Each structure stands twice: as C-alpha cells, then as structure tokens.
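What follows is one structure encoded as structure tokens, with my remarks underneath.
Heads up, one of the protein chains got dropped from this complex, but the rest are sitting where they should.
== chain A ==
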Amino acid sequence: MSTPEHVRLDVSAGPPAAGDGAVQAPSPAAAAVRGTVPRRPRPWRRWLEIVLLAGPGTAVFVTFVILPVVMAAYYGFFRWSGYGPPTEFVGLRNYQLILTDGAFLEALGHNAFILVSSLVLQGPVAIAIALLLNRRMRGRSLIRVLIFVPYVLSEVIVAIGFSLMLHTTGAVNDVLERVGLGGLRQDWLADPDVAIWTLVLILVWKYIGFAVILMLAGLQGVPDEVREAAAIDGASYWKTQWYITLPLLGPTVRIWAFLSIIGSLQVFDLVYVIWGQYVANTAGTSTMATYMVANGRISGAYGYGSAVAVVIFLISLAVALVYQRFLLRRDTEGALTGGAA
C-alpha cells in the first residue's frame, strides 16, 4: 500500500509542470500498480506450488476413482476369484454371459421401468407442487424443510422403516383396513406384480422433495415482471403458468430429469436392504447394481462382477451422452464448458 500512496502524494503535490505528468494524473494509482507488480516467480517455483497444492487431491482422485474404473475394464476380461493376479483370460466371455443372462436382462428391465415411472410420476407432481408453493403463504419455508426430510434420511433407514410398514400384517394394510379400503390390501413386498410399484413409490417418496426444491429454485429464476406483463395483457393465473412459467422452467426440468435418470440406473441401497440379495429376484425388484453385487462379490466372481460394472457404466454413459447431446447441451454449456474457459 505504501507505494501507490507515495506516488499519489507526489502527483497531487504540485501543479503538473510537465506534459507527461498531466497525462498520468487521471489514474496515478493504476499506473503505479502496473509499474510495481513483481516479476513472475521463477517457473520451477510455480510448478512446485502447483504440485504441492493440486498433487494430493489429484492423486487421491486418480487412485480411488479413475484407477478402479480402469481396473474394472481390465478385470472384466478375466475369470478371477479375487486372489492373486488374474490369469485366466476369457476375452469377451463375461460380457457374452451377462448380456444373455435372463436375470441381468430382467434387472435391466426393472431399471428401465424405474427410470420411466420416476420421471412420469415425479415430474408433473413436483412441478405442480412447486407452482403451488411458489406463492406467499404462511409457513412456506417450514413446508419446504419438511418435504425435504425424506431426502435427508439414509436409504437404509427408509428401507427398514418401509419394510416394517409394508409387511402383510404391517401398518399400511392396517390403515387401509380401518378406513374401509380393505380390498386394497396387498402383499406389497413379495407379490411380483406389486413389488416393483412399491419400490417406485418409495423412491418417489424419498426423492420428490429434492425435485420440488429444484423446481422452486427454478421458479425463483422466472422474473416477476414477465408474469406481471402477461397479467396486464389479461392472461389468467393458469394461462400465465402454462404459457410463461413452464417454458421458462425448461432448463431446471431438464437438469432434474438428467439427475433422476442417472439415479434410476444406479438404484441399490433400497432394494438390497428391503429385499435382500436373493428375494429381489423373485419379487421382481432386482436392479443392475444388486445383480452385480450378488453375482460378483458375493459369488466370489470378481472378473464377472467387474464386467457387470463396466456394462452398467456403459449403459449410464450412453444414456447420459444421448440425453446431453439432444436435451441438455444448451443448459450445461455455461456450467461445464464455461467453467474451464
């Protein structure tokens, strides 16, 4: 700080005697700053800093994220029990087995069902709720907190709570009986026709709060002026929402749908805790991830399990790329590519 002050004092001390002094007068501080910036530190010093600062984080990331993914791709070509180096190279045999295994295809079908029904059930409901809550009402912030509670609870807790409530002699059937809807009693968890719907509804229950919060945040981004202009032009409340608010909510909906899709392809905890590793097959709720754990780790077939992981990854990647290519590009352009620019 001392240098610029000193210069400023000098300049303002007397009337500008020389021509160049007058020219510098408008921004003496700026000129001084430019003049006194120290020379760039020597390259080796800068590289040392870069390595010291970014090295640990990058090392941890590469070791525990990138390396396992590469290892999965490698182990996928072997039949391997997980002990000693993998030696029994089987080429694409694991992949061939996976893609022809009825159990895997069933699991894949369940993931697809979860994906579609989550979008269809959660999307419209979440938007409707967000529109409803996006007005000044008493206790709005409290409501916002409370509908977010399911999202904060761990899937294991949710799974145990629901599996106790949904037993044939559990609370849900009891409530149905009491309100005179005994005809709706179900074997919610074990009936193969019902169980997958049970799973979807639990997922909706757990994640709809997240969707609502996202939509609310998106609605905050819709300027009041736009809606007021529509109102002045005589549009009704619902017309305003339909023609003005919803289209402007597009980016938020697309990002939410993307997260929901990726999440649907990875479902594991809920199924694994509620149905266990074996029952999930007979109840019709197995997912690719539970298939991977049951046929990989638990069967001691690490090569095969790795191959399943690669298949899950490729499916997720393909879905993500297609989605991004066609729907998300406009939205993430700023967020992802702009970040590094």
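The rule is short, and it goes like this: contacts are C-beta pairs under 8 Å (C-beta built on N, C-alpha and C of every residue); 3 or more make two chains touch, one makes a residue touch a chain; residues count from 1.
Simple rule for what comes next: contacts and distances are computed from a predicted model.
As stated in its UniProt record, the chain not included in the shown complex is "Carbohydrate ABC transporter permease", which appears among "Carbohydrate ABC transporter permease", "Cytochrome c oxidase cbb3-type subunit 1", "NADH-quinone oxidoreductase subunit H" or "MoxR family ATPase".
Shown as candidates are A:Ala235, A:Leu248, A:Val279 or A:Leu327; the residue that touches the absent chain is A:Ala235.
Counting over the whole complex, chain A has residues 1, 3-4, 33, 36-38, 41, 46-47, 49-50, 53-54, 56-58, 60-69, 71-72, 75, 82, 129, 131-133, 135-137, 143-150, 152-158, 160-162, 164-165, 167, 169-175, 178, 205, 209-210, 213-214, 217-218, 224, 227-228, 230-231, 235-237, 240, 252, 255-256, 259, 262, 266, 268-269, 273, 289, 292-293, 296-297, 302, 305-306, 309-310, 312-313, 316-317, 320, 332, 334-336, 339-340 touching the chain that is not drawn.
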